Structure formats: C-alpha cells, structure tokens
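Quick one: structure below, then a few questions.
Note that one protein chain of the assembly has been removed; the remaining protein chains are unaltered in position.
Up next, subunit A:
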Amino acid sequence: MKKLRLIAGVLVLGLSMAACGGAKVEDDSAAAPSASAAGSAGASAAGTVKIAINGWVGYEASAAVVSYLLEKELGYKVEKVTLAEEPSWQGMESGDVDVIIENWGHPDLKKKYIEEKQVAVEAGSTGNKGVIGWYVPEWMVQKYPDITDYKNLNKYADLFKTSESDGKGQMLDGDPSFVTNDEALVKNLKLDYKVVYAGSEAALIKAAKQATEQKKPLLMYFYEPQWLFNQVKLVKVNLPAYTEGCDSDPKKVACDYPPYDLDKIVSKKFADTGGKAYELIKAFQWTNDDQNAVADDITNNGMSAEDAAKKWVEANTAKWQAWMPK
C-alpha cells in the first residue's frame, strides 16, 4: 500500500513536471530583460541591445558607431559581448547576443541558425565590400615580379621559412576563428607551405609592418576593409579565380575567396521586439572608407571606440540621419 502511494506520488510529480513542459533555452530570453533592467537601474527605459564584438577593428568601428547612435540618439543601453564569430551566432540561440553587425559570409551558419533553428534573421548589407586573400609586401613584388602568381610560390618557399614552419615556407594566418580555407588551399594547390596562426588581427598587422620596414619576406592572410592599407603597401597574390560554388566543400577548396557583401545578422527575438533599435540597425549602411576612418582613429590615433564614433557621427550627420527610425 505504502509502495503504491509512493508510485502515485512520483507519477503526480512527473505529470506536473510534464505540464510545465520543461525548460527550453529560449525561456532564458524571458529572464534576460529583467536581468538587464536590474543591471541598468536608473538608465532610460528604452531597453538593452546586446552587440557581439568580433576580433577585428573594422568590426569594432561599425559596432562603435551603431552603439553610439543607439545610446545617444535613441536612449538605449548597449552591452558589448566580446566573442569569436561562431559563438556569436550561438549567442543568438542562448539569448546572449542580439546583433552581429558585420558578418562575413558563413552560409553554413546561416543555414543552421536562420533556416533550421530560426533563431536569427538577416538584417541587410552594411554596404562594406569584403575581400579576403593572400598578400605579400610591395617590395617583394618589385624584387620577385612573378611572386604574385600562386604557381610560383613553391619557387620562393625558402624565403618564407621561419622557426615555426617546419622547414617549409610560412603562410601566416590570423585568429583561429577567422573565415579561412588556407590549410585546404595549401594542400590542394600542392604548395610547400605550412599555415601558422599568429593568433589575432593585431599580430598580422605587426608582422606586415615589420616585413615592410625591415624588408623581411612575408606571406599572409589579410582582408579589406582595413585601415592598414593606408599605411603599408601590400599586394594580393593571385590564387585560382573564384567561381560560384568552387568553395562548397571546405576540404576540397582550390580557389580564391569569394567577394563578400558584408551583412548584419540579428536574433529573431530582437527583430520581433527590438523596435527602433532594430530599425536603426536594419538601416545602417556605409562605405569601406567610412569604416576605415573610424578604425584608424581607434587603432592609430589613440581614441576610444566611443570617441572615434563621436567624431565620425559629428562629421557625417547627413549619412546617419538617414538611418534613424521615423
């Protein structure tokens, strides 16, 4: 009898839990606004926008300007979450990220988070044109004119040898999280090179400056828009031309990177409830030169991201006023 009651008790408990339906991860987002409200006691009532900050300064420049406008013009509070690219997408699911302000391609992530899980949506182009590729300092092209063709790279592999490259030429890459096919490229183009990861954008920039000033050979992964091109001359190495779909299998890639139309991604929740903040982010669109100006101020002119954004905003009123929600 006693046992029976126990079983009944367990059953009731089980049923009541089933009635609750368990905890889904999105439930978290319901808790999030209360959290941010407690965190920003006294701030304006407009709400909080969580912007992911990825690891290159161009991204930060865009994020700085958008944050500045959100805070100063629309009265929002902005929380910046420093993250690598893919965890930022995951943050859309967990409720830690509302906005990715500069996205480079990532068709696989778009498929997973936008189509399948439906936790994110596209919010249009940033207006920036992205280029990824292999670069050498300009002096090398003057000295070895045929180096810009990938077919000649093996001839020069010895030049690029370092203590880290296992007796092969060194191909310097940046952060492990950046979009890169370089290991596959080296393998599939049968290049006598080893991909070495410097760890960050800043490390790449440092290497580029050193290679230019001290005339040291360097082959590296780099990208535009980037303020560095205003200071240091780099020349792109020609890989086999990009054709639609030639990079669809990441293990078999043997062609150059596609041209990127950089875009914005926001979480589904933010698109539905973000109000004016969402409208502003959707409308935000500028040029590579705009971004480089702000990025240059942050990196080389010792300005904080906020000051650099302020400077740009004050000088370009017409541009940003067009983004403002009516």
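In this section, a residue touches a chain if its C-beta (ideal position, glycine included) is under 8 Å from a C-beta of that chain, and two chains touch if they have at least 3 such contacts; residues count from 1.
The definition used in the following text is that contacts and distances are computed from a predicted model.
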One chain isn't displayed here; going by UniProt, is it "Deferrochelatase", "Fumarate reductase", "ABC transporter permease subunit" or "Proton-translocating NADH-ubiquinone oxidoreductase, chain f"?
"ABC transporter permease subunit"
Decide which residue listed in A:A202, A:A254, A:A283 or A:M303 touches the omitted chain of the complex.
A:A202
Of A:S177, A:Q285 or A:N316, which sits in contact with the chain we cannot see?
A:S177
To test your reading of the contact rule: which positions on subunit A touch the chain that is missing from view?
17, 21-28, 31, 34-35, 38-39, 41-42, 53, 55, 57, 81-87, 90-91, 93-96, 108-109, 112, 117, 163-164, 166, 175-177, 183, 196-203, 206, 250-251, 299, 302
